[in-house]
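A selection of the complex's chains, in situ.
Chain nomenclature is as follows: A and B, assigned in order of appearance, with residue numbering initiated at 1 for each chain independently.
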Amino acid sequence: MSFPQDHMDETLIDAGEAAVDRGIALEAERLAEALIFASAGPVSERFISERLPAGVNVRAVLMGLKGFYAGRGVNLVQVEDHWAFRTAADLSFMIRTDDAEARKLSRAALEVLAIVAYHQPVTRAEIEEIRGVQTSKGTIDVLMEAGWLRFRGRRRTPGRPVTFGTTRDFLDHFGLETIRDLPGLEELKGAGLLSGRIPPGFRIPLPLGDDEPAEDEDPITFDDIEELGLLTPGGQADE
Amino acid sequence: MEPLWREASEQDGPEPALVIDVGGFEGPLDLLLHLARSQKVDLARISVLALAEQYLAFVDTARQVRIELAADYLVMAAWLAYLKSRLLIPQPPKDDGPSGEEMAATLAFRLKRLEAMREAATSLVNRNRLGRDVFARGAPEHIGGDRQSVFTASLYDLLSAYAALRQRQAVTQVTIEKRQVWSLAEARDILMRMVGEIGGGWQALDQYLLRYMTTPAERATAIASAFAASLELAREGRIEIRQTGAFEPILMRRGPNAGEGEE
């Protein structure tokens, strides 16, 4: 990009011919706009002016941009001699200031979620056996609240433990059509996720989908949920 | 043409060894493409015969100097040798194998396709890329009321966590994994369940057993136990077994006493 010195807008440059070249003004504006947009923090006037062609009046460029964005959904704001884009004040209700930003799932939660996905229907004791560590109730609660885990049924074994499964939301979030689309042993190996020596007898289970009730499982009823004190505030134990 | 291999600078064994510069080639097709390019004609005009000869000469040389080539390279060599014979020797009329022309077209197609994908890859990386040429908002604000999950996690995160966990556990608790030896009782149980499914027709034993043998390691013990169990069950009249010759599949079907309670 070259900025010929002989065609410059009077309002944007300190000196130059009278001939107005909107093109140059626009180029300077475009560059300033992009620089401020891409920056993680407010950008100093000096930083911008160093990148504009010599002779361009940076203040005039920025004031022009400020005016351009004044009525828009996003405004160019000045903080001392630094500049930044901000959502227009009257639209700031849309922007969250609390820390409700989407968080990364903890390692423990990822593991529990994956175990349920592959081994469902699965009881909490089984999850712990596979993980080799105790699973805090909080981890499962978090996944239930996220809408990814659900109570599936009760195992027909002593104590009738509750079994867990994944939800439709889980499939949607992870882009799976059915739970059976989860990759198997060979595919995990092929994708480089499993490596090294895999002991003989190592298996990745084929998950049981919703339409395939396990033999030793009863579907969960509302009574079960009540009895077990599993009611979540919203009263929704199922999807 | 660039050298196709280099000599290893060190010999770490008693055998003199040469090392193919494997880093230079991504498999036999890549090597062929390299050779084809060195013919200095486009792929449509390439002499497949000359190409095959060049490749085979390369493999021969490699062998003479005792280079160990990956199996992929040798399979390709065998295929090209066959292609060469097809191209040179007139085919007998009743030959239903692929013609030399068909095989040559296949090879040319694969080379072209690979080349096209390489060009595509080049044009892809040369596009304006996010974070290099174009940039996203540097100071994003958070939009409230997103109905989507409060958690971010990709399928990759999920699968890698699972794979790492299972791998870790497999190493530390190998003994907890499923038993690898079939007991006779187990084999009996499985065979009896199978008998229920077979009905009256003869079926190969192996066919059923394979359903229960997911790893090669279990195969031997499963076959041994199942064979012993099947002899026992045949003696009890629960099944009948038959084999038409040595090493033929073992066939079995429901025996006269199949219905008797097992427990």
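Note that in this section a contact is a pair of C-beta atoms (placed from the backbone, for glycine too) under 8 Å apart; a residue touches a chain by one contact, two chains touch by 3 or more.
Computed from a predicted model, the values in this text were never measured in an experiment.
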Labelled copy-number formula for the complete complex in this structure file: A x2, B x1
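Here is the rule we use: only the chains that are shown with their structure count from here on.
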Intercentroid distance (Cα basis), chain B paired with chain A, Å: 36
Residue ranges of chain B in contact with chain A within the complex: 135-139, 141-146, 148-155, 157-174, 177-178, 180, 214-218
For the chain A and chain B complex, residues of the former touching the latter: 34, 37-41, 84-87, 93-96, 100-105, 107, 109-111, 113-115, 117-118, 130-132, 146-148, 169, 173-176, 182-183, 188, 191, 193-196, 198-204
